[in-house]
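Of the protein chains in this complex, one is absent; all others appear in place.
In order of appearance the chains are A, B and C, and numbering begins at 1 in each one.
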């Protein structure tokens, strides 16, 4: 099972119109080289599922600025005026989802569950048009799973086989997304021999990773 | 926040009739000293939620053998003939739950969700008397959350503050249960200074742990 | 003392030893500076850590350790990091002892609106809806009025963050406790009168005989 591919190859597998889950939180834990290469290859009409659209020039914000995103499913866009402008201008669709609900909807897809029963959003505009399920006299919203064609994952370290390790707050949505997409493309700060990442430190097991982006050859 | 208590004190907090979640899988990751002390103190009419009842003389099997368990919610009892005998004789109630459903029901309680929508068990005896919810044309069982009064947790290491670290397959249900019980009592193979367990290795954050069982003083 | 410092200092008195707490961005973040001595409070950040603290020095920033706004932070010894599902499991599951959030409006039912102004500001709810739904205690820390207009109203006109009743509202003028009987005025800021607070509030305030003065240290 050879997983290592170069950056251009990895991104060339993503068609226009693809549904992408992109790890990260305000750009932290978002795969930087994959983002730049998507911009370079000019993928269009993307649906992006991610916690936020970061800031202009950062993470998912780069895709928004390059006008590659048709639709974004996210918990907030408040830090990126360009996303707000595109939304108000009707250029980009924005579906706002409470952050904890977003995490569980992604998890539900990856874990084979039919949806999420959450108290968050009950009685608010978030509940509009959604089914409510009563359990033990309490109301919960039925929030459907969120699937994707690709998950773009950023890890601290990957081993040769694709086991991924995360660091501190750069973990965030990455492990959840690696479960929820048909194809997982991972970019790691470092790639190390098998065994360097011990079993208990693995955040995403190798079997979930389809492609691991090769490091650039370092010069000089 | 002083969490360290001696074994006898820790267990004396558990009343007869309590609902206990007990970590472990065939005894691996089950807190051995807590189990022995419950037997010694002769707690009665317990409801035990755990993956299995292990074997006779092992883990939860010790509680069953001592006739302390009135009801067990578990995924299998096939390896413990005494549990089977008590069930057939009507001495102990046994609720059998598919293992993945058991894990998710415990998690749902700890994560504040209204239940679990799982495909597992649809069309089988497990579905009897349960609500079915259709999502995107597919049927899912609505399985309710499982709460407990106490979670008895076994960790590889705890730091002085109660952060817990787990090892290999001894992790299993422990982190899930630590989220789902009102009171969490942890027993660790080793207790180490704060900072020895790095943030990414913490499986249960200290804020979830109410009591940490002190080590016996070693003699000689 | 400016209004924000006053509010932050008063809110800080609400913490207990061992609390797990989450502070919203802006004013609520100030609260961490004024914790009473001798208590340990563990601060969670939605992006996946318990034990965040201010970055000790600029040069110590790690690209993998930021707050929910993406700014570099530090961490205490004994911090714990985890994924976003666990982070919100802690919040939604009732493990968070207290959250301090900013507010746009609070009403007589104790409902909070703090995430959008239709047609004007639609930043998204981020973690706010989960925090208000799930925390054991929700404290709203906000200025009493905005551009002279009351923010405490009979009924919120902005979209609600949750239908859960918040536990305490702390402003630069007063401490107000939403109850099932309505909004109870608990404390008035030093130098303010009950009449001033009532005047600046567009909701009915229940004023008990024993309204205290906000215990805020210099």
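By our rule, a residue touches a chain if its C-beta (ideal position, glycine included) is under 8 Å from a C-beta of that chain, and two chains touch if they have at least 3 such contacts.
Computed from a prediction, not measured in an experiment: that's the story for all the values here.
Engineer: In the full assembly, spell out which visible chains the left-out chain is touching.
Structural biologist: Contacts of the unshown chain, counting the full complex: A, B.
Engineer: Taking the full complex into account, find the residue in B:62, B:107 or B:161 that is in contact with the omitted chain.
Structural biologist: B:107
Engineer: Have a look at A:32, A:123 or A:205 and name the one touching the chain we're not showing.
Structural biologist: Going through A:32, A:123 or A:205 one by one, A:205 is the residue touching the chain not shown.
Engineer: When the complex is taken as a whole, what residues of chain B touch the one chain not shown?
Structural biologist: Output for chain B: 25-29, 51-52, 54-55, 58, 74-79, 84, 87, 94, 96, 98-104, 107, 118-126, 156, 167-176, 203.
Engineer: Kindly note down the residues of chain A that lie in touch with the hidden chain.
Structural biologist: Contact residues on chain A toward the absent chain are 1, 107, 109-113, 159, 161, 163, 179, 194-195, 197, 199-200, 202, 205-208.
The rule we apply is simple: only the chains that are shown with their structure count from here on.
Engineer: Among the chains, which has its CA centre at the largest distance from chain A's?
Structural biologist: It is B whose centre lies farthest from that of chain A.
Engineer: Roughly how far is chain B from chain C, going centre to centre by Cα mean, in whole Å?
Structural biologist: Here the centre of chain C sits 35 Å away from the centre of chain B.
Engineer: State, to the nearest whole Å, the distance from the C-alpha centre of chain A to the C-alpha centre of chain B.
Structural biologist: 33
Engineer: Any chance you could list the residues of chain C touching two or more other chains?
Structural biologist: Expected reply: 49, 75, 81-82, 85, 88-89, 91-92, 133-134.
Engineer: Spell out, as numbers or ranges, the residues of chain A touching 2 or more other chains.
Structural biologist: In chain A, 104, 118-119, 167-168, 171 touch at least two other chains.
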